[in-house]
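Below is one structure, written out as structure tokens; the observations come after it.
The complex is shown incomplete by one protein chain, all other protein chains being positioned as in the whole.
So that you can tell them apart, the chains are marked A, B and C in the order they are listed, and the count of residues begins at 1 in each.
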Amino acid sequence: MSEQVSRRDFLKLAGLGAATTAVLTGCGPASRYVTREPYQQMPEYNSVGQSTYYATTCRECAAACGLVVRTYQGRAIKVEGNANHPLNLGKTCARGQATLHGLYNPDRVTDPIKKSRGDSAGEIVDWNAAIQAVADALKNNQPDEIAFLLGTSSDHLFDLVTDLANSTGINAPIRFGAMSMFESRATLSKAAENLFGQTGLPWFDVGNADVVFSFGANFLETWLSPLSYTRGFAQMRKATETKLRGRFVQFEARMSATGGKADEWVSLRPGTEALVALAIGRLVAEIRGGSVPRIFSSVEPADAAEQAGVKLEALEHLAEMFANSKAVAIPGGPALGQSNGLAVAEAVLALNALVNNFGKSGGVYLSALAPNQTEYNRPASSQEMQALVEKMKSGAIKVLFVHGVNPVFEIPNSLGFKDALSNVGQVISFATFPDETALEADYVLPDHHGLEGWGYQRVTTGTDLPVLSGAQPVVTPYYNTRSTADVLIAAAQLAGGSFASALPFADEVEFLEKKVSALMSESNGSFSALDSTAFMATFQQFGGWWKNVDSKVTPNAGSVLNKNVKAEVAEFAGEGEFFFVPFMSPTLGEAGANKPWLQELPDPTTTVMWTTWVEINPETAHELHLENDEVVRVISEAGEIEVPVYLYPAIRPDTIAIPFGQGHTAYGRYAENRGANPADLLGKHFNEAGDLAFAGMKVRIEKTGKTKPVSRLESRMGVYGEELGEEH
Amino acid sequence: MAEKKSTTSHGLLAVFPDLEPAANAVEGLRALGVDDACMNVISGVPVTEAMLGRPPQHSNVPRVAMGGAILGFSAGSFLAFIAPFMYAYPIQVSTQAYVPWPPSFVLLFELTMLGMLLSTFLAVFLDSFFPNYRPMKYVPEISDGKIAIVVECEHVEEKKIMDTLKKFGAESVKPAEAKQL
Amino acid sequence: MTTLSDLKISEVKLEGEHVGKWGMVIDQDICTGCQACVAACSMENNIPFVGEEDSGYGRAMHWIRIERFWEGEYPEVKMTNQQPMMCQQCGSAPCEPVCPAFATVHSQAEQLNLQVYNRCVGTRYCANNCPYQVRTFNWRDYQRPEPLPNQFNPDVTVRRRGVMEKCTFCIQRIHKAQDKAKSEGREVADGEFTTACAQACPSNAITFGRIDKEDTLVYQMMHHGQSHGKKHLEELGTLPSITYMNGGGA
Partner (left out) sequence: MAYGKKETENKPAVYEHHGHTEEHFREKHLMLDPLPRGQMNDMVMEAMTEKPSWKYWLTVFVLASIVAYCLVYSWIRLIAEGVGIAGVNRPSYWGIFLVNTVFWIGISHAGTFISAILRVFKAEFRRPFTRVAELMTTFGLVQAGFSIFMHMGRVWLAYWLMPYPNQRMLWPNFHSPLSWDLLAITTYLLSSTMYLFLPLIPDLAMARDKTTGWRKNFYRILALGFRGTEGEWTHLRNAMNIFAFAIIPVMFSVHTIVSWDFAAATRPGWNSTIFGPYFVIGALHSGMGAAVVVLAAVRKFVKNMDYFIRAEHFDAIGKLMLIISMGWAYFFFNDYMVQWYGGDKWTKQLLHFHEAGPLGWMWFAMLIVNIAIPWAILWNSKWRSTPWLVSTVGILINVGMWFERYIIIPISLTINRMPFTWRMYTPGIEIPLGIGTLTLFILLYVIFAKLIPMIPVWEVQEGQMAHQLKKFGRETVVTVSELE
């Protein structure tokens, strides 16, 4: 894109093909090829009183849902789902809706700053100096002393850094997010690899199943691709003329928002998921007749039931349900974040083999790969993060670039990331918000907000089609920020040598164009174009490119039932009478705490707003003389936090749970000094797949004598029916 | 002489210690030929005309009150039945009629009462010529319980009136002087 | 001769009963309580956030709230189906007659329950009289620090302190669609537009549309699934426009 193209021409090129209700435009006002014009000469799609809609991709999590953002006179007004996007079909989640509160957040990093660590303020530098600093950092260190830590939601940047790494020898970029940690993604894909011999992320076709067994997977909240799973859930639940209402069973120690929707909620003792899954498998096999497959043979149902604290009859009843219908079993969430998480995942996946649903409607698939992807590429597991931390500690990393992730907050303290930072010579953060990691950085070179920037994101799971979701600026950057890709390209040019040749682009858009137009030659695309400019414009206009071919992969079921899974109970770290279940806040996610409307959304299960709480069974609380709102100290081997009590009726008496998402010490006025971070309690224990055994801790609680009124939307009297007048 | 002159023009003011002598004096004056219209009894307590043997007083208060009630009722009718049709467009609340009967009764009642009471109050002002800050014939002893009779009669000799008043027990009889109250 | 048993209760019709024009069907069975509708509504309608203290004191200003109750005790505890609660756009709304300032009135054109912010003097009688408790009041001038106001929807008034507000069925979208249809000389098509909540709802639990015509989706859903669809507090004669479905086999 060497010559300048006006916005008007861009629109002409894009044509009028959009089938959404709104007219989508192909190029955002942030395009550097466009000069701002006075209102009298506004382009027709940006006239006074008319809204303009831009398609882009949501960056609030890694799922890559398509958005259409309504803008009005250069301001982003409302986020809507892109109705054509194969992943979310026009739907959005609460976090996607609130992304505008990130864009117009009053606490963004407004300028590039050079600062000393621990200070939130610093000296504002101009971008040339900032780029020079990045170039120096690249140039003045050995390639293997340079590391990039990226978030899960900017695939084009990841590709750019990967290209850079491939040709310069710097460390390959590492991607991390607390969300992927709590999802136990690594465990899930590792289990699939072990059982099927194929790499990939399993995809469960909930929508076409009649019975869904979920072992800890919180797929209606944040797990993998919540919008797509929610759509599947709705389809499964709805009775039609041809099918009955599907049934859903959730196995977990603490009722999650997903578990709340279950027809049957089985509260098993944490750590016994593998046993229970195997026991059900054995019972199912017995019901279906024939011999019990090897994988299930090592478990005794009665034993497993006793270990798990459920009735054998209950398991038999569930097995009956599973055996006689189109069933699917999903492993996920805290069930996998335990010492035997991999065994859990394998055992649960094996259940599917039993009912032979691999590659069948309502069964298990491996997710379709995105168009420009050759194999599934997952974010780093916690153990891989630990390896990075070790390298940093040893001084092997001299420069750390951080983008799109807030490791100081998101990585549990026990892994020692923050301490390791002090052994890193230079930390350069590209944070949009003044988060905890930016606080510890030497430079903060703010990237645009996701709605101000270009990019693409691969859809890794959730749809049949290979989808590359496109992102474009919907508004001009509000502050003096600059796209990190641009900064890196410019810095690489300045650094010269292999750096310059690795990124031979004028800017980010050119890079994108090169990457995206590579798809032009593909067949069955959602659109085609004659030249790369038109292709790129249409890509932006439609919010992405996808191949209209069902590309889900059927797992190789062959030997699954003859594998071996250790039928044992997970090990728990630490002393204490309570199992500890940390969970991702469904409304806040990993990075939502600075968005005021997300703070004010009530948690789906407890209706708590604006703070952290610890869920305790009312019976247990009664025994411990604990009341609602009483602040307790939760102590694990790794640390302690203070949180107010919420008497939660749907949690095992031997378990407590705390949501993740609050407890920031930086990150803007709405997030700072609010609640507590349960990651502080997590010890350095991993499962066999390298995921953190975050649900494998035991904790104890102490009274503090303090109270903190927890803001709840729900009544404290009315939601428990009969016991009116008593506070809950 | 000047005093006498003023007496003829202003009449006499006699102060009685009690009701009985005052009533007797009224009778005496009437016997003397003084017309009731020429007398005025001023008292610190409401002594009725009957106690003094005086003709009934005419009062417009009840009539004005009735008139006010009718006015109030009309205002209420306006608000209840006409105002709802003066909106820029018809305003519907719930499924209630534009002019709902039960609330209209409340309106009519309150405004009728308001009209009546306001006009009653006003009538007192009108009938008694309130407020009136001009000099008037008055002695302050009246508020201490004395009863005064003011006689303004031109065709009966003033001396006779004075004598009669004294005969019936007037504590003092003086030419009535209009003074600033 | 008519006997008592000949009189069926279903024949007793409320005076002035009408079907309404816009309606909604909410399937509680598939509502996951994810709060996307709440967020979408707040963004669309310039709803202020009130902060920790006020939100915990019954002053959260969500126009739509997702209710959930508990049944039984552990381990037989059950979270009831989520119940999104917003203004039911009653045909015979109890909130309307009690406002001394005509700030909440019935729209005859749209068959909706209107809230006229400018007329509101803040007696809060309407909110007391709303059996659904869905009206929210601007207790304070809730601050949205710069540059957050950039996000304001220009089609929706920003309310100041002392004013009552509530779900409008996204009347700005209704009007926009109607204007467009009118300029094209046609009627608004079913499904041509939808409310912010229905648009966002990831499980499609909320369906919005016309209910005065038999061939619309919402009408079909309301009447087809009558065996398990119900209107809230219908017994009060409020003629609500929202039908709640609660699952169950077809």
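Definition applied: contacts are C-beta pairs under 8 Å (C-beta built on N, C-alpha and C of every residue); 3 or more make two chains touch, one makes a residue touch a chain.
Being a predicted model, the structure only gives us computed values, none of them experimental.
Within the full complex, the chain left out of the display contacts the shown chains A, B, C.
Check C:D141, C:D179 or C:D212 against the missing chain and you find that the one touching it is C:D141. Among C:I64, C:M164 or C:I211, only C:M164 touches the chain left out of the display. On the side of chain A, touch with the chain left out of the figure occurs at residues 714-719, 721, 724-725, 727. Interface residues of chain C with the unshown chain, by the touch rule above, are 54, 57-59, 65, 67-69, 83, 85, 94, 97-102, 119-125, 127-129, 131-133, 136-141, 161-164, 233, 236. Interface residues of chain B facing the missing partner chain: 40-49, 51-52, 54, 57, 59-62, 65, 79-80, 83-84, 86-88, 91, 93-94, 96, 100, 103-104, 106-107, 109-111, 113-114, 116-118, 120-121, 123-125, 127-134, 136, 138, 140, 142-145, 181.
In the analysis below, only the chains that are shown with their structure count from here on.
Taken chain by chain, the contacts run in an open path, each chain touching the next and the two ends left apart.
Of all chains, the one whose Cα centroid sits at the greatest distance from that of chain C is B. We define each chain's centre as the mean of its Cα atoms; on that basis chain A and chain C are separated by 32 Å. Separation between the centroids of chain B and chain C, computed from CA atoms only, is 63 Å.
Computed centre separation for the pair chain A/chain B is 90 angstrom, with centres defined by C-alpha atoms.
Residue positions of chain C touching 2 or more other chains: none.
Residue positions of chain A touching 2 or more other chains: there are none.
Against chain B, the residues of chain C that register as touching in their complex are 14-16, 90-94, 96-97, 99, 102, 104-106, 108, 239. For chain B in complex with chain C, the touching residues are 90-96.
Of all residues in chain C, only 27, 29-30, 32-36, 38-40, 42-44, 49-53, 55-57, 60, 62, 65-71, 73-75, 77-79, 82, 145-154, 192-193, 196, 199-205, 247-250 touch chain A in the complex they form.
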